[in-house]
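Let me begin by handing over the structure; questions about it come next.
Here the complex is missing a single protein chain, while all its other protein chains stay put.
Moving on to subunit A:
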Amino acid sequence: MSWTEVGPLADIPNKGSRVLETPDGDVAVFRTAGDEVFALFDRCPHKHGPLSQGIVYDKRVACPLHNWVIDMESGEATGPDEGCTRTFDTKVEDGVVFISL
């Protein structure tokens, strides 16, 4: 598994996210209240809303367009909604976030 450096954890707001631009499209890198880091393809499975702009709580993010709630661990839509967005492995070492693209 090859790791790409994203940047300092401190640059991602707590209960927020920053966008990582890649040649295959934007990746949303999230930081939870407990400083866990998750990464999702920045497209909601519903109408492709940018998940990076949603409200983060627990290990979930609510899409800003129509409030679909995506589980950041699995990338799956929660509740009766059905759909999935791609997830990426992440790790934090010495306060720096890495992602496996």
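Heads up, the rule we're going with is that contacts are C-beta pairs under 8 Å (C-beta built on N, C-alpha and C of every residue); 3 or more make two chains touch, one makes a residue touch a chain; residues count from 1.
By definition in this document, contacts and distances are computed from a predicted model.
Enquirer: For the complex's missing chain, which UniProt name, "Peptide/nickel transport system permease protein", "Phosphoenolpyruvate-protein phosphotransferase", "Cytochrome bd-I ubiquinol oxidase subunit 1 apoprotein" or "Nitrite reductase (NAD(P)H), large subunit"?
Expert: Result for the unshown chain: "Nitrite reductase (NAD(P)H), large subunit".
Enquirer: In the whole complex, what residues of subunit A lie against the chain that is missing from view?
Expert: Answer for subunit A: residues 4-7, 11-16, 18-23, 26, 29, 33, 47-50, 53-58, 62, 64-67, 69, 79-80, 101 touch the chain left out.
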